[in-house]
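Missing here: one protein chain of the complex. Every other protein chain is in place.
Chain lettering (A, B and C) follows the sequence in which the chains are written, and residue indices restart at 1 in each chain.
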Amino acid sequence: MIRAAIVGATGIVGQQFLVALKEHPWIEVSALAASERSAGQSYRKAITDQTSGALRWFCDEPPVEHVMDMPVVNAAELKLDNIDVVFSAIESGPAKVLEPQYAEKVPVVSTASAFRYEDDVPILIPGVNSDHIKLLDVQRKNRGWKGFVTPDPNCTTIGLAITLKPLHAVFGLSAVIMTSMQAMSGAGRSPGVIGLDILDNVIPYIPGEEDKVQKETQKILGVIEGDRIRPASFPVSCTCTRVAVLEGHTEAVFAATDRACDVAAATEALRGYYADHSASGLPSAPANLISVTEDPFRPQPRLDRDNDGGMATTVGRIRPDGVMANGVKYMLVSHNTKMGAARGAVLTAELLIREGYIGK
Amino acid sequence: MIRAAIVGATGIVGQQFLVALKEHPWIEVSALAASERSAGQSYRKAITDQTSGALRWFCDEPPVEHVMDMPVVNAAELKLDNIDVVFSAIESGPAKVLEPQYAEKVPVVSTASAFRYEDDVPILIPGVNSDHIKLLDVQRKNRGWKGFVTPDPNCTTIGLAITLKPLHAVFGLSAVIMTSMQAMSGAGRSPGVIGLDILDNVIPYIPGEEDKVQKETQKILGVIEGDRIRPASFPVSCTCTRVAVLEGHTEAVFAATDRACDVAAATEALRGYYADHSASGLPSAPANLISVTEDPFRPQPRLDRDNDGGMATTVGRIRPDGVMANGVKYMLVSHNTKMGAARGAVLTAELLIREGYIGK
Amino acid sequence: MIRAAIVGATGIVGQQFLVALKEHPWIEVSALAASERSAGQSYRKAITDQTSGALRWFCDEPPVEHVMDMPVVNAAELKLDNIDVVFSAIESGPAKVLEPQYAEKVPVVSTASAFRYEDDVPILIPGVNSDHIKLLDVQRKNRGWKGFVTPDPNCTTIGLAITLKPLHAVFGLSAVIMTSMQAMSGAGRSPGVIGLDILDNVIPYIPGEEDKVQKETQKILGVIEGDRIRPASFPVSCTCTRVAVLEGHTEAVFAATDRACDVAAATEALRGYYADHSASGLPSAPANLISVTEDPFRPQPRLDRDNDGGMATTVGRIRPDGVMANGVKYMLVSHNTKMGAARGAVLTAELLIREGYIGK
Partner (left out) sequence: MIRAAIVGATGIVGQQFLVALKEHPWIEVSALAASERSAGQSYRKAITDQTSGALRWFCDEPPVEHVMDMPVVNAAELKLDNIDVVFSAIESGPAKVLEPQYAEKVPVVSTASAFRYEDDVPILIPGVNSDHIKLLDVQRKNRGWKGFVTPDPNCTTIGLAITLKPLHAVFGLSAVIMTSMQAMSGAGRSPGVIGLDILDNVIPYIPGEEDKVQKETQKILGVIEGDRIRPASFPVSCTCTRVAVLEGHTEAVFAATDRACDVAAATEALRGYYADHSASGLPSAPANLISVTEDPFRPQPRLDRDNDGGMATTVGRIRPDGVMANGVKYMLVSHNTKMGAARGAVLTAELLIREGYIGK
């Protein structure tokens, strides 16, 4: 079994890692780390509210019993001798400091954005750009690390990149415009989105989000050239908003293509491209990365976020676009805290295990 | 005083007309019409639930007391002898039949879509395309009517058209892409949007809406040529969605222009264009049709829908767009049941009164 | 296998029966009935929206594939020759007419209220008042039916009755006051609760609900005396409200008892009473009808409605009550469309099968 440490284990993303790894066939949780404040306590105690005695467990799934008595260690002092992979669920600030410390010794799969935009760091989506793995060799050489850091994409990027890839491969993308209606869980709980702000409302701005999605999409759909990735050249323009939805990001995409792309051809590409994808067969991989619906009222975040265990991106309303030459427009729903966070990172780790980058 | 009949007076839009005309300086409500079922009763009785005795009054504003004892007549038998204008708040199906009957004798200002797409029918937004009024002369001549039908735009079109007009006038629009997050009130109450469908959700499809917005925007921003309107030639592509918001449509707009248009110039155009607009001074007209906010977290539907009595369109987040040549992107919020429905129709009537098309 | 007919199969409760019976070890769906409008079509066609082609399937669980090609028959002409039990998911009005027709020949387990208040009709909750089954013998004799009608309680009654039973058995109840915060799904979809009415709101009245809960609770906790039930004598007073929750009724209960009842004793009664309940071992029965939580912030409808497959009532915040002599107060959450509707009715049928009232 691959032995994993979860860093940031007491937060919501850390808890999602615990859920994603529960009864995992290849990976076991061997260490839990968090901030100094939690260090030295059992996991149960660390997530128990002192005043009320209530468990601060934030996932819909029940608490993972078998880690409850594990000790929580200080993330800054995490021992890695018996660890094969670190899952990092911390904020970007501490990630900048801690992830390189870990990566000197072992691979780090991260949900933080700290390293996403560095030249020798891939942003992997298994099945989409699995070939970018080889950039990890460059990274190791550059930095003299035994391990590496591989961050997952932003939760808003992932569904977009997954659905654009087939269109890019088949028709060549020339431009992409996207408006998102993002779930509150994407903002976390500290305090995340305040109820008073979001009820009967839309918040039209998520600081930093639009830039991230634009840059990451081009990088993910780019090609390896020598020691780096040449980003895809089509421009991406986004508007990212927050709506009163618990989980599941909804995106309205307008995609212009180089070559003629009608609705039937686009549908075929979206449905068929991942039939035999490069992450097929991994324990957390969906059968098909994309699920296409014909129901004009779908996808809806509440009804479609959990498709294929929250790992499939659901696409619908594929229509011709009157503005973009050769273009189509469509809607997608992607689960931002499953495929878009911890379970997506576990999928990345699985690919890296199969390819020999993690373990042994 | 101009004497108005409200047709569809018992429904939500009819009630909004009553609110919009309460203490109006130029117009008084002289007749109320509804379906046969309500005919012959007092207005109060017609909107009283028989089982519970509760008043079925749907506006936030209090019920308009002075119409409560007016009789409701059958819309199919409405007498127009002492009526100067009909405000039609009925569905498109009955509008197709009834509005021409009324228009034979008196002007009809309508919130229904039934006649919007006919060649001799303008879609007026006072201050935006006031010059399209002259198409009403063509309509009268064509149809041999003493009155005319002038429909207001769809509630999603109106904010879009108001904000595009300055950009089109100053920079020339070459393409527009828009994604809306529309309020539930736009769907009415029969049953409109069901609570079970919209809570913790986004509904990605509103039948017919996208086509309406695309067509209407081009018509409104078109130019009169002889006996008809030549629609604006720039393509418009929309995705229309429904979110858990009570009132106020939010739209994410991407606008490409013919001539260079940076953020400062676009902001200046949006802010300044309507400083002295052609509807200025009308009782229901906002001082400026557009209100521009610098707060990056605005406009928000709950906070901005009521700006200037629900008659101003609030614009924010004006940013460069990396996809559209010369383009900008921005967010807008427009009150769909004030400027976008009854109060907007009253504004249209005010313009027509001032221009001598109603009353006299 | 017991052969079941689902009447009202195309509605939301009917669909919940299909889900509850999917892969059921004892019962198979043998016939589907609905209104005349759906009759003669396949089930798939009957629930397909003609305009959009979308499937009108309202459960969170995926559509039950193996019934999709079954024909739907007119409920008024349902043949019962090869049917062992009818599950009735229709409104009270048609239930009054149809259920007796069916009951002449076969047992009817119903979610409708039509017969709940008749003297020879029990309102069964397996594990709570299983002994009331024998009233079905009286009913058969009285009415000369081969079958019978046994209605399930109102979805608001069921959690209340389940939690009051242990307190009544151990301490003797002298009075009960309850305020509910009910989920929208309890109102169905025709149109049920309109989004415009419930967002940012509480609706303080649900017609008929309070009377139902008061009467049903006393009947369920009553005792069989000869040919009828003597209702429990303690008064019950309710206020029933609707809140913006999808599923799961929340109730604040104040219970006064005859004998001393402190928090510890009440907790023990609530936790232990159903340890070996009379419905134990039935396929749909929860291990314990009540789940007690120590977390002061629980039960919450979103977090606790699905406990034990939506079949357990979760109780928390058990506190002394300063008003009621010997009383306690507590909160409960009960799943109104699982235990409180179709799955609860299936559980009732299971008990009746085991006791020899259905089948054989």
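The criterion applied here is as follows: a contact is a pair of C-beta atoms (placed from the backbone, for glycine too) under 8 Å apart; a residue touches a chain by one contact, two chains touch by 3 or more.
Keep in mind the model is a prediction, meaning the values are calculated, not measured.
*Asks:* Looking at A:A169, A:I194, A:V223 or A:A287, which residue reaches the missing chain?
*Replies:* With A:A169, A:I194, A:V223 or A:A287 as choices, the missing chain is touched by A:I194.
*Asks:* Tell me which of B:G53, B:G226 or B:G356 is the one touching the absent chain.
*Replies:* Residue touching the chain left out of view: B:G53.
*Asks:* Which residue among B:D120, B:D152, B:D200 or B:E216 touches the omitted chain?
*Replies:* If we include the chain that is not displayed, B:D200 is the one touching it.
*Asks:* Can you name the residues of chain A that touch the chain not displayed here?
*Replies:* These residues touch the chain not displayed: 51-52, 58, 184-185, 189, 191-200, 207, 244-246.
*Asks:* Name, in rising order, the residues on chain B that touch the hidden chain in the full complex.
*Replies:* The missing chain touches chain B at positions 52-55, 60, 199-200, 294-298, 303.
*Asks:* Residues on chain C that touch the omitted chain in the whole complex?
*Replies:* Residues 175-177, 179, 181, 200-205, 207, 214, 235-237, 239, 241, 243-246, 250, 252, 254, 296-303, 316-317, 321-324, 329, 331 of chain C touch the chain that is not shown.
Everything below uses one rule, namely that only the chains that are shown with their structure count from here on.
*Asks:* Determine, using the mean of C-alpha atoms as each chain's centre, which chain is farthest from chain C.
*Replies:* B
*Asks:* Could you give the separation in Å between the centres of chain A and chain B, each centre being the mean of its C-alpha atoms?
*Replies:* So the centroids are 42 Å from each other.
*Asks:* Averaging only over C-alpha atoms, locate the centres of chain B and chain C and give their separation in whole Å.
*Replies:* Centres of chain B and chain C (C-alpha means) sit 47 Å apart.
*Asks:* Residues of chain B touching 2+ other chains?
*Replies:* 200, 207, 244-246
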